[in-house]
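Of the protein chains in this complex, one is absent; all others appear in place.
For clarity, chains are labelled A and B in written order, and residue numbers in each chain start from 1.
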Amino acid sequence: MTHRGQQVRELVVPGELLDDTGRLKPGFNTYREGGSVFATRLGLKEVRGDRVSVIQLSGRYEPMRGDFVIGTVVENGPSNWYITVGAPQDVGMHVNDVPWRVEFGETSKYLAVGDTVLLRVVHVDELRKVQVSMKDRQCRKLEGGITLDISPSKVPRVIGRQGSMISMIKDMTNTRMLVGQNGVIWIDGAPQDIAVARRAIETIEAEAHTSGLTDRIRKLLEDARGRSYEEVRAERESERRQSGEDEGGDGGEPEGEEGFDDSDGDDDPEDDES
Amino acid sequence: MGGKKPEGMELFKDGRRIDGRRPDELRPIKIQAGVLKRADGSAYLEWGGNKILVAVYGPREAHPRHDQDPVRAIVRCRYNMASFSVSDRKRPGPDRRSQEISKILSEALAHVVLTQLYPRTAIDVFIEVIEAEAGTRCAGLTAASVALADAGIPMKGLVSSVAAGKIDGKVVLDLSREEDNFGETDLPIAIVPKTNEFVLMQMDGHLTDAEFDEALTMASDAAHTIYGIQKRALVDRYERAAETQASDEEETERGHEPDEGSEGGY
Partner (left out) sequence: MGENDVVSEIKKDHIYALAREGRRFDGRAFDEYRPIRIQTNLIQQAEGSARVQIGDTDVFVGVKMAIGEPYADSPKSGVLTTSAELIPMASPTFEPGPPRPAAIELARVVDRGIRETKTINVEKLCIVEGEKVWMTYVDIHIVDYDGNLFDAASLGAICALVSAKVPASKHEVGEDMPMPVDHLPIMTTGLKLGSENAIVLDPGLAEDQVGGPRLSVSTDENGDIRAMQKGLVGGLTRNEVKWIVATGRERARDIREQVIKATGFSLP
């Protein structure tokens, strides 16, 4: 159903009939029974091609292979750690899955209770047991800055198409940001800049599925910065080109900072979208 | 149930009940979804004089360990009445009645929740009766269903619950306090409107076969009406989410691939 270019998506509840023609295949958050497709979750009905899915609007994070997530260490074992990532279960990480050589009983020397870490989900088995690793070059303990928790269903909106939204926020606030698929966002920079970035993200979370959001966020950032995004982006681009020419230059943002904004579910974390 | 009626009390007068309702009429029902901040999902319901708050947490780690089921999530419903919810103050803490109700409500919900998607975890449903006026288990289950949907828990369908009964020899729907106290029969049920399966049924009193049929039909029809109210509560909560702009702003959604062989699988 369209109305002046705006598409109103139908909100469906669990058990609701999505299609009884038999022509649509069951997509995300649906099930097929007797030739018809039904919703399993509360969400927005969406038809793409010959598939009908439900875009979920709420619910805990469910780990998927390849996801980068940000979690907090809750327990040290002699050769493992337990880390909470907002999923139905805490994840265990073994000493074999970290880049350091950890002696038996010395796990707290590397990661202690309360530490925040960037991890990668490497495997989820049929029983939903999750294996995580820090072996990926991007993974590390995070220090300084702040973390925000948003609903995992809003993460794609924060990242934006091809990372456009998050790049805009980072450029305009001069902050470093990492977005975990589990809805945890880490932001580091000067306190006033962190505050602006935080406001932008909180606004996105509150208004994720409304229209005109990108424009509103841009305005919020421009008002805070006192400059237009056009200007700032042009400046950044020339900075990046410049430092690319310099030998051993600082190069602006640390390598890999761009990596996690990838919203296509691409496995390669180093896809630099800018 | 079956208490001694005060002298001269008529539960029926000119085809109407004490509160003016017709035999097959529901008390007024209002439901709001997403009312608590900390819980994963929540609902607040008013039904006649009942005021009920439900919170859902999960799926989450099931503690203690020995409660865990290796192949599915356990659904733990805890029905509790606040001390001030009833006329004679109730001592805090679960009594045997609350424990029994908790069990049958857990079982009703476990039938619709896709528990096999979350082995070893627990889905906790907390039902608090803030004020009680007959039919709290039906009201609680109805609200719990909304709270579970609000929490994004995958289910086969919602559960809608209501009681039928018999007063002064006549089959009626949704007993009020006096009718519950002085009537002859109470029949709480719950169905999954999508399939019309019964997931809860209890009865005490006296019904002929014909009266039972009449009561079941009356209750099932009402359950479908209640389903409409439950859905409305969820739509109202998320209606802003339903507006979007189909254009370049369309972001890539990350969802979950259906499992292999989604025929009847999830």
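Definition applied: a residue touches a chain if its C-beta (ideal position, glycine included) is under 8 Å from a C-beta of that chain, and two chains touch if they have at least 3 such contacts.
Owing to the predicted nature of the structure, the values given are computational and were not obtained by experimental measurement.
Residue-wise, the contact with the chain that is not shown comes from A:Val74, picked out of A:Leu17, A:Val47 or A:Val74.
Within the set B:Met1, B:Leu26 or B:Ala82, the residue that contacts the chain not displayed is B:Ala82.
Note that of A:Thr40, A:Thr116 or A:Ser153, the residue touching the chain absent from this view is A:Thr116.
Along subunit B, the points of touch with the absent chain fall at residues 36-39, 42, 49, 51, 53-55, 57, 60-61, 63, 78, 80, 82-89, 92-93, 124, 126, 128, 130-132.
Residues of subunit A in touch with the missing chain: 72-74, 84-86, 90, 113-116, 142-147, 149, 184, 186, 191.
Just so it is clear, only the chains that are shown with their structure count from here on.
One inter-chain figure worth recording: subunit A and subunit B are separated by 35 Å, centre to centre, where each centre is the mean of the chain's CA atoms. Subunit B contributes residues 40-41, 58-61, 70-71, 73, 112, 114, 117-121, 149-158, 192-194, 230-231, 234-235, 238-258, 262-266 to its touches with subunit A in the complex. Residue ranges on subunit A touching subunit B, taken from their complex, read 2, 5-11, 13-16, 25-33, 38, 40-42, 44, 46, 53, 55-60, 62, 64, 88-90, 127-128, 153, 155-157, 159-161, 181, 207-214, 263-265.
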